[in-house]
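Note that this complex is displayed minus one protein chain, with the remaining chains in position.
Naming follows writing order (A, B and C), and every chain is counted from residue 1.
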Amino acid sequence: MKNTVAEIAGKTRSREVECANGQGIVHSRMALIDRYRAVRQFSEKICETLEPEDFVIQTMPEMSPTKWHLAHVSWFFETFVLKVHLPDYESLHPQYTFLFNSYYNAAGKMHARPQRGLISRPTVRNTYEYRKYVDTMVLKLLGEASERKLEVLAPLIVLGLNHEQQHQELMLTDIKHVFWMNPLRPVFRKEKPNAASSSAKLKWQNFDGGIYSIGHEGAGFHFDNEGPRHETLLQPFALASRLVTNREYLEFMEDNGYTRPEFWLSLGFNMVKEKYWDSPFYWERDLGKWGMMTLDGMRAVDLDEPVCHVSYFEADAYARWAGARLPTEAEWEVASEEVPVEGNFAESGFYHPAPARESGRTEGLQQMFGDLWQWTQSSYSPYPGYKPVRGALGEYNGKFMCNQYVLRGASCATAKSHARRTYRNFFPPDARWQFMGIRLAKEIS
Amino acid sequence: MKNTVAEIAGKTRSREVECANGQGIVHSRMALIDRYRAVRQFSEKICETLEPEDFVIQTMPEMSPTKWHLAHVSWFFETFVLKVHLPDYESLHPQYTFLFNSYYNAAGKMHARPQRGLISRPTVRNTYEYRKYVDTMVLKLLGEASERKLEVLAPLIVLGLNHEQQHQELMLTDIKHVFWMNPLRPVFRKEKPNAASSSAKLKWQNFDGGIYSIGHEGAGFHFDNEGPRHETLLQPFALASRLVTNREYLEFMEDNGYTRPEFWLSLGFNMVKEKYWDSPFYWERDLGKWGMMTLDGMRAVDLDEPVCHVSYFEADAYARWAGARLPTEAEWEVASEEVPVEGNFAESGFYHPAPARESGRTEGLQQMFGDLWQWTQSSYSPYPGYKPVRGALGEYNGKFMCNQYVLRGASCATAKSHARRTYRNFFPPDARWQFMGIRLAKEIS
Amino acid sequence: MKNTVAEIAGKTRSREVECANGQGIVHSRMALIDRYRAVRQFSEKICETLEPEDFVIQTMPEMSPTKWHLAHVSWFFETFVLKVHLPDYESLHPQYTFLFNSYYNAAGKMHARPQRGLISRPTVRNTYEYRKYVDTMVLKLLGEASERKLEVLAPLIVLGLNHEQQHQELMLTDIKHVFWMNPLRPVFRKEKPNAASSSAKLKWQNFDGGIYSIGHEGAGFHFDNEGPRHETLLQPFALASRLVTNREYLEFMEDNGYTRPEFWLSLGFNMVKEKYWDSPFYWERDLGKWGMMTLDGMRAVDLDEPVCHVSYFEADAYARWAGARLPTEAEWEVASEEVPVEGNFAESGFYHPAPARESGRTEGLQQMFGDLWQWTQSSYSPYPGYKPVRGALGEYNGKFMCNQYVLRGASCATAKSHARRTYRNFFPPDARWQFMGIRLAKEIS
Partner (left out) sequence: MKNTVAEIAGKTRSREVECANGQGIVHSRMALIDRYRAVRQFSEKICETLEPEDFVIQTMPEMSPTKWHLAHVSWFFETFVLKVHLPDYESLHPQYTFLFNSYYNAAGKMHARPQRGLISRPTVRNTYEYRKYVDTMVLKLLGEASERKLEVLAPLIVLGLNHEQQHQELMLTDIKHVFWMNPLRPVFRKEKPNAASSSAKLKWQNFDGGIYSIGHEGAGFHFDNEGPRHETLLQPFALASRLVTNREYLEFMEDNGYTRPEFWLSLGFNMVKEKYWDSPFYWERDLGKWGMMTLDGMRAVDLDEPVCHVSYFEADAYARWAGARLPTEAEWEVASEEVPVEGNFAESGFYHPAPARESGRTEGLQQMFGDLWQWTQSSYSPYPGYKPVRGALGEYNGKFMCNQYVLRGASCATAKSHARRTYRNFFPPDARWQFMGIRLAKEIS
């Protein structure tokens, strides 16, 4: 999800500019401008409690400083909207093109990723000035564009906003890592603790085998990797009604799960030994009790919450220990069809997964959206007939389809308007710092 | 292919012990003994031209010294046959269990893989003594076993022989690397050069979409990762009639293929830059002409031969440059159904891929077996319903199903009796030292 | 010089507390308090032009964030003065002990050095609060101490102030590295350019052989590694009257100095090849012209200035190329005896070496103090009879006496009151980021 690209319709010619918020369509110039303002403001709202020093740090190569995120998403609008569509546009600083390109080879040279934490300038203040400058220009462009021009601009703007929403999630997961690496363990935001005191019982929901269609369809926004929609053949399968809890995961740990090679992929077991993994990431044992780092600071592990910050390796090993397996992404998508896109999203400001509540219903899947991204067993690969778009934006997704695994759903750090049934998130199998959890699947004979 | 495990039938109860040579069945005790002798002797025949010093060297962590291969395949029989089924069996040396275990955690501790080239003892002579000792014991066991016992032993023996055939291929590819790393560029075996002077024209063969069954079926030997047989849904596709040639690959190189990021997976392009790749492995430019290392020593690149020693990254980039793609493993298997398992195998002693000859036929796939393993775009993952066998042999295949890609067919270093339509070879996407090539596929609209 | 410890007299019993500024003595409580205030304020003055973000960055393991320096020097007073001598002293934050210990094993566990740039909290503001807190407590202690107590405290305070002066120099050299690593190349402080337009002619000054005494003597402050004073035997030698200039060093470069192994120590030549060194550190070629990074930003190389930011390896290779050698530290100290401790020091705020002006005199050594530290050929080792002090402060110097080389003099970033003839600075032979230059020596037959 560090990467993604919109299939920029480009062909849309209706007066109603279509763009993506998962469900709706932006009906007008004003709606587009409103949405632009809302998403951009949310990025800054996330940073409200940070000190200037917090914005600068890069605590591992995979993450980026908050300052960099804020600048990079603005660079995206500058590069793909302003430089192309605003005549005589001049950048605020010629070097920003170099500093804030993430990985678009076609957009020129770029600053080495692991060195993002080595530059103190531009400062936080400069970065906000840069955002403001880009906002002014974009809003001017949107305000003055002809209707015809607006049809061209809208998909790019919507792509840029979805791109920014991806980085909003990364800003939250990355700052969590920054605070974790600090022995003082600072608190990002003091929130009310989770009130729920129990988690729902795990049930299995069955699905028939057969030919299903998966992948995005229709006019709404989606990234290019979600298409083309195509048929796939599934065997009958069952899916767990909720995510695996900390209580259940602790049983695996106490059954010596981390030291028994029979549960593990070979690469995974090497990782366990090399990195001394013996619990989910952000867990820490203190006087015999497990605590965990949250964006509210350190606190005791709540046994009813879904287990979080586990790698693909751990998810896979847990599933094998539990006599189950991870779902494929096709199974997950098919199963999600009747489930509304609702849940514990970033808008709540809770930023932490919540226990599954016991619902009166005997049927139905819980926690499919929000709470945690869910590892599937599917290697991230192109759908049949997939073609990336031409040019630099074609680098958004396709080139990352190797040695990564697909996650489905959305997390407590994802904006609700960013979540979709067909969304394909992806990370390498050893990644743990995202809000990642486990949903089990199994065969039905 | 460094790994694999047989689905050990165990349940076979017919008098005719079923085992695997791709086509046939071993009908009797004598046939089993003959096959044992033949496979074991072929390993030693491969080493005929080596000096004792050649057996010792480990030139990269991924490969193993010849001496180690010869001992490890014997250790396999010792561990899974003799120690279990021969009462009072005593090992020739108690430390061999430690030294020659490759990766079976359940079989005890093991010598670190990258250190296999650091032990001069046991010597080559000791190693041959070890082989002889194991052979004597196995043959004694097979000669004296009751028919009932033989039914239990046969699948294990057949598995051990298939395992040894895998290592025969590795012995050839590994010694090629040893000789390449030596500035003297020694010659492994002086063979007649390839007589063919032209390669067949590339044609496209079409296949219908629909539901197909893939995976192994029936009594013959197969590794556990080849099953269960199951249905899969394919879109219509076309497959190239032969492998990509050096001539074609040079066009890609001369079109600056290695420096244009638009053709590459992101990890692949990083690798190109990090390792300074600018041609297939074993190629070397001398006075403006491309030469290549073969088991016959250095010689000029033959433009009609299939391009060899390319990684998944290079195969994928070439395909994208050529406006095509790599086949999925299901497509490959379906397409192979009408093609006989014949070709340029290890038995010929040629040990190098040969050009596709122009056949009179207007239809038909060439070079599907023998010559080169063919990269597919399929990540190596379990078939629906796959379950590894219990115990140490369960570590043969399943635990490697992560961050590797499937190759299909067989190579000029594979024994013919080891090749199968359903065979799933696999390597990480940056591996190049095996006999690996490219067959193109494309969509049909 | 990242390390050092004072031989804390402890025995001083005179009413006039002796302490070190190279020349003078602190005559009274008020003088001690004044000196404390002056040195502490100078640290903060250095940081005047920095933004909060600049204080946080660690751009290589050998350097530290400005924030860390400011806190660590305060920790020193807290640990060795307040915790020991102020009854019921409470630290501002219990974790600071852990975070700001540099390398004193005897003072407890410490935060890993290469991770100093990974902590955003305490913020810059917090750090200044910490400084203020420590200052208040130290000044209270000094103000209220009995005369007898003051005799104990004074040497510790003086040691702490010398320690802080060492870190003042590091703050300047470290922030230079921070700004260098930033492609924007920020300017630390805009100063008047150097007015001098020519450099003095290099002359050789001869010294007789014989037995000399070197090492510190008398009551003034000095670090423990400067003693005991002892006799040493010198052969006749000559010393260059000034430092090697950029003009002279460029001749070496243009004579292919960096690619001719005959001039280099073996480790040095390996370093040249491994790191692609082809000029002093902070030099950069742009359109065929050499520029250099200074604390005033990038500017053209001034040929008359002394060459700066060269490693021991480069100094030694240059000397060999020039048919000379580096001086021993004993030769340097003996030669310095008639030279006043005057020059281009940190107090001037110029922070850059200046050309040697042509003086009317035919004799005399220039640039012995200020401008640049001067590499000697002497490995950093204990003087005969050297004994570190007991306890944590004994870790200041002695334990670093291995694989480092001695530099003599002082630099444009050294406080004048910190410079001494007997001062032994030291760095590993590949260090380049300090203000380091070359003075030649040779034998006289």
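By our rule, contacts are C-beta pairs under 8 Å (C-beta built on N, C-alpha and C of every residue); 3 or more make two chains touch, one makes a residue touch a chain.
Fair warning: this is a prediction, and the values are worked out from it, not measured in the lab.
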Quiz item: Which chains here would be touched by the one that got left out?
Solution: B, C
Quiz item: Which of these, C:V84, C:A219, C:L267 or C:A300, touches the one chain of the complex that we don't see?
Solution: C:L267
Self-check item: Given C:N225, C:T294, C:Q377 or C:Q434, the one touching the chain that is not displayed
Solution: C:Q377
Exercise. Please pick, from C:E90, C:D278, C:E358 or C:E443, the residue that touches the omitted chain in the full complex.
Key: C:E443
Practice problem: Just name the one of B:A71, B:A107 or B:V124 that touches the chain not displayed here. | Solution: B:V124
Self-check item: Contact footprint on chain B, counting only the chain that is left out
Solution: 51-57, 59, 67, 93, 95, 98-99, 111, 115, 117-124, 178, 181-184, 186
Exercise. By the contact definition given up top, give the residues of chain C that touch the hidden chain.
Key: 103, 105-106, 211, 230-233, 235, 261-262, 264-269, 312-313, 377-379, 381-382, 384-385, 394-395, 399-403, 429, 443
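Basically, only the chains that are shown with their structure count from here on.
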Quiz item: Connecting every touching chain pair, does the picture come out as line, ring, star, complete or other?
Solution: line
Quiz item: What chain lies closest to the overall centre, CA atoms only?
Solution: A
Self-check item: Rounded Å distance between chain A and chain C, as computed from the means of their C-alpha atoms
Solution: 48
Self-check item: Between chain B and chain A, distance of the C-alpha-averaged centres to the nearest whole Å
Solution: 39
Exercise. Pull out every residue in chain A that's touching 2 or more other chains.
Key: none
